[in-house]
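Removed: one protein chain of the complex. Kept in place: all other protein chains.
Here is chain A:
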Amino acid sequence: MKSQWHLPGELIHRYATGLLDPVQVMSVETHLSRCAVCRKAVPYDKEWLATGWERIEDLVDRPAPRPVARLLHRAGVPEHLATFLAATPTPARGWLVAVGAVLAFAVTAAHLAGQDPSLAVHAPVPFLTIAPVLPLAGIALAYGPHVDPVHELQAATPMAGSRTLLLRALAVLVPAVVLTSVAAPFLPGPSWLAAAWLLPALALTAGTLALSTRVSPRLAAGGLVTVWLGALAVEGGLAGHVFALFSPAAQALYGIAVPILAAFVHRRRAHLDPGESRWNRL
């Protein structure tokens, strides 16, 4: 049956401007679905319609955020940076799982050694050796042509260089520190050991970034890991244990080095463009 009654102009205006309550909207829309005359009378804004379609397109096309991106966004990281960090090769390749496995192995080894009185004093050594260099491995695998398949594309964007490297280093450092902090209390021995790795880890990370202003992050990280392992070997050979490298005096040195190295990195951040440092020397 054709409707003889039509919506009053004032009602159409209130409907179009969104001033009706939901029940009235339903009533008006029921009538509009049957009445072509009233449908023609409803004004529509072309721009509003285009925006509406765009929102629908966006909803349909928008990829679901990756779990890591969702987690970071929930933690307060801006949406675009969360998406960017989730694509960092290191976490994407199960690096965190590897870090967890290495730490679990080090803690288990410490417990097993602790059961033997002759080895008990050395029980935490594997953990203390590994924990400070874990972030370095992550940084070495986070940026550069050998580890990132889209490095060449990325290198020609405004985010290339310091911003990408520092963000990715942070994306690697924070979870490594969190995981190590979770594992450390399970170490046998004095309680101070549970925190003894932190400042060396921060100092070595800052040192890697500082060296990356001259050489590639991979080379910088590799060099510092070698220096760290060499220092532990020398100390172990001379003193019979490696604890001098974790003593209060050593911790104070690491504590002083971290801000100095951080300031150095900040000052030379323009050079954190692996393979491109020559631009800055021309």
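Basically, a contact is a pair of C-beta atoms (placed from the backbone, for glycine too) under 8 Å apart; a residue touches a chain by one contact, two chains touch by 3 or more; residues count from 1.
Just so we're on the same page, contacts and distances are computed from a predicted model.
According to its UniProt record, the chain left out of view corresponds to "ABC transporter ATP-binding protein" among "ABC transporter ATP-binding protein", "Glycerol operon regulatory protein", "Urea amidolyase" or "Sarcosine oxidase subunit gamma". Only one of A:P43, A:P117, A:P149 or A:P248 touches the absent chain when the whole complex is considered: A:P149.
The residue from A:D45, A:E79 or A:D116 that touches the chain not shown here is A:E79. Panel shows chain A; residues 54, 57-58, 61-63, 78-81, 83-84, 87, 92, 148-160, 164, 270, 273, 275-280, 282 of it touch the chain omitted from the view.
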